[in-house]
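Here it is, the structure in full.
Note that one protein chain is taken out, while the other chains of the complex remain in position.
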Amino acid sequence: MADKVPLLLSLAVAIFALGLLGVVVRRNVLVMLMCMELMLNGVNLSLVTFAHQTGTAVGAVLVFLIFVVAAAEIAIAIPIVLLLVRSKRTLDLDAYTDLKG
Amino acid sequence: MNHLLTLIVLLPLAGFLLNGLAGPRLGKRFVTAVGCGLPILAFLATVQCVLTLNAAGDPLVERVYTWARIGESTFDVAFYFDRLTAVMTLIVTGVGSLIHVYSVGYMKEDKGYARYFAYLNLFLFFMLLLVLGRSLLVLFVGWEGVGLASYLLIGFWFEDAEKARAGKKAFIVNRIGDAGFLVGMFVLYSTLGTLDMDRINAAFMASPMPAVSASLVGILLFIGATGKSAQIPLYVWLPDAMAGPTPVSALIHAATMVTAGVYMIARLSGIYVHAPEASQVIAVVGVLTAFFAATIAIAQTDIKRVLAYSTISQLGFMFVALGVGAYGVAIFHLYTHAFFKACLFLGSGSVIHALSGEQDIRKMGGLARKIPVTFVTFAVATAAIAGLPPLAGYFSKDEILWFAFASERGGSPLLWGLAAGTALLTAFYMFRLLWLTFFGRSRMTPEVEHHIHESPFSMTSVLVVLAVFSAIGGFFSIPHFLEPLLPMPEAKHELHHLETPLVVVSVVLALLGLAAAAFFFGRDAERANRLRPRFAGLQKLLYDKYYIDELYDRLITRPLYWISDRVFLRIGDRALLDGTLNGLAGLAQRTAGALGRVQTGNLHLYALFVLLGSLACLLLVWRHV
Partner (left out) sequence: MSEPALLNVVLYLPVAGILLLLAVPREQESLMRWLSFAVMVVQLVFTVMLYSRFDSADPGLQFETRLPWIRDWGVYYHIGLDGMNVLLVMLTAFLGPLVVAGSFSAITKDVKLFYAMVFLIQFAMLGTFVAQDLFVFYLFWETMLIPMFLIIGIWGGERRIYATLKFVLYTAFGSILMLAAVIYLVYSLYTSTGVTSFAFTDLYKTELPLRVQTVLLAAFALSFAIKVPMVPLHTWLPDAHVEAPTAGSVILAGVLLKMGTYGFMKLGFPLFPDATQFFAPTIMTLAVVSIVYGACLALVQTDIKKIIAYSSISHLGYVMLGLISLDLLGIQGAVIQMVSHGLTAAGLFLMVGMIYERCHTRELAAYGGLAKLLPVYSVFFMILTLASVGLPTTSGFTGEFLVLLGAFRSAWAQYQQGIGYPLAVSVTAVTGVVLGALYMLWFAQRFLFGTDKAPHQPLKDLDFRERAILATIVAAVFALGLFPDSALQKTELAAKQYQQLVATERAKMGRSVQRVATESTTRSAP
């Protein structure tokens, strides 16, 4: 499976890049959150690949940590988004400019 | 005996404090007793000191206390009493006491009675500090102090803005002179390390002489004298000073304060003997002032103004004497002038008092019979100032004229000529004053005429005393008395024979002046009135004092205000300095505003920045890896 490493890494980068692009470009708040998850998963994939490459378990352990933290983070983020949406009544991120100036 | 000099100085100070703090509450009698009594006591103490001096031979010195010790320098407050001081102190306390007594009657109705006597005593205190001080520092304290007293007394009726302004003018013009005086003092101290006048004189008389130009010091000190003694160019305060009560004019602006400059130069004769250039300047300024003021006096119509310009003119005479090295003679004239000028001023005060406040001589006339004592004393004093023998003024003026002509130290025919011309004018305008005030038909308003009354005894007695001294005072030869201290200059050998002829000329001039005045102003100024239209222009020029005050205003006062306001305040402070500051602050605010526009509140933009930033960091790290 060693020869698959470059492919896997490229895939990881691709997923990360797509997620990053999505965060920067997309206006829908929920979609942005999903893209952030994509980024996280891209990183996860690369971690697993490296873990396999070096033969240590460090990467895999880290992946589990990231799962948990990501889950917690989403658990907080979605309600915050919900509250924000409730006041502004739109999912368009560009409407949230209260921190201007 | 040890502290008598200090006592002389402190007595009037006590008077000031008592009358100033408690006077209004303790009533007129108390104020009078303290206000007049203490100066009289001071006079008696002075007499005692003179006797002691006579017996001792050496000058009396009293050290009171040390004002400051800094490093090697010590500044003591000490008093010094020699023959010159004796003459001055006797005049100050003697004439001073007389004028205090006169004031009792003159200021009786004034509600500021206590304040008046407090200020007058304060003046006396400072004047005594001035003449008794051993060092220039103590003299300067007195010098400034009399300026203060003068300011307070000229502006005594301060509710009148004009009068208050006159006081301010006096103080400030004096200060200009004082600036020169200070620099002169500084030069002396920097080179000699002392301000004690006896030591300064000794240093200049010793050989080798100090390494400083005596003339430089002489001129600087003289600048101070021009301020205090009203010479060109700083005389402009004196005529305005007539706004104060008349006894003040008599005391301060005739007999004592204005003579301070003369005293100072005589005291420091050690310097001036070695300063021919400075002495020349003094003589020239003196004679020009004398002549100039005399010309103005002939056209004045306020009785006190005539006397004011006359004072300036007579002071000029004193400076002429100083300038040609005849220091003792200058003091002699100071002494005689104190008597007749005080008599004249107090006499004019008596006239004003009699006429319920009228000061314009065009509205007087025919007073000779109505106020005889005032008239006689005034006439005697007038004759004295004109230089008619054997009155006091004749002796002193004559000596001045002689030395102006013949002194080895700067006497010249030109100097004499101008001085003699001034003497002629003096006689002329003084007798004009006498005629217009006391002779002819009355030109007074009926109201005023109705209330004419001779002044009370407190005033007339003083007039009589002063008139007597104006008459016989000349017989005591001050120059001779001061000879050991202030030697007379040598007269040019080839001119000795002209001494007597010159005396005759002086007398003739005086008589000429008298005659001319009688001619033009007798019979109700008939001839003068006829000639007036022809000389209207000249008369206006003289009456308006050659527009010197206006000139000073244009050249100095207004530009000063203009520069201070337009240049310094508006351009300098507001536009430049504050503008820069506010501009910097504004710049900071605008920059902050501009930079703040990055904070759009748009999360996408922030995310983009984060991305770009991290890319940049990565690149940076990449290059160095």
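Letters A and B name the chains as they come in the text, with residue numbers starting at 1 for each one.
Assume contacts are C-beta pairs under 8 Å (C-beta built on N, C-alpha and C of every residue); 3 or more make two chains touch, one makes a residue touch a chain.
Quick caveat: nothing in here was measured; it's all calculated off a predicted structure.
Participant: Could you tell me which shown chains are touched by the chain that is not displayed?
Facilitator: Missing chain, whole complex, touching shown chains: B.
Participant: Tell me which of B:E109, B:E159, B:E447 or B:E494 is the one touching the absent chain.
Facilitator: Once the missing chain is taken into account, the touching residue is B:E159.
Participant: For the chain not shown, which residue from B:Y189, B:F476 or B:Y606 touches it across the whole complex?
Facilitator: Only one listed residue reaches the unshown chain, and that is B:Y189.
Participant: Can you list where chain B touches the absent chain?
Facilitator: Per the touch rule, chain B residues meeting the hidden chain are 65-73, 137, 140-141, 144-145, 148, 151, 155, 158-161, 164-165, 168, 171-172, 175-176, 178-179, 182-183, 185-187, 189-194, 196, 199, 202-203, 210, 560-561, 563-565, 568-569, 572-573, 576-578, 581, 585.
One rule holds for everything that comes next: only the chains that are shown with their structure count from here on.
Participant: So, what's the distance in Å between the C-alpha centres of chain B and chain A?
Facilitator: 98
Participant: Over in the complex, which chain B residues touch chain A? Could you list them?
Facilitator: Chain B residues touching chain A: 596-597, 599-604, 607-608, 611.
Participant: With touch defined as at the start, can you tell me which chain A residues reach chain B in the complex?
Facilitator: My answer: residues 20, 23-24, 27, 93-94, 96-101.
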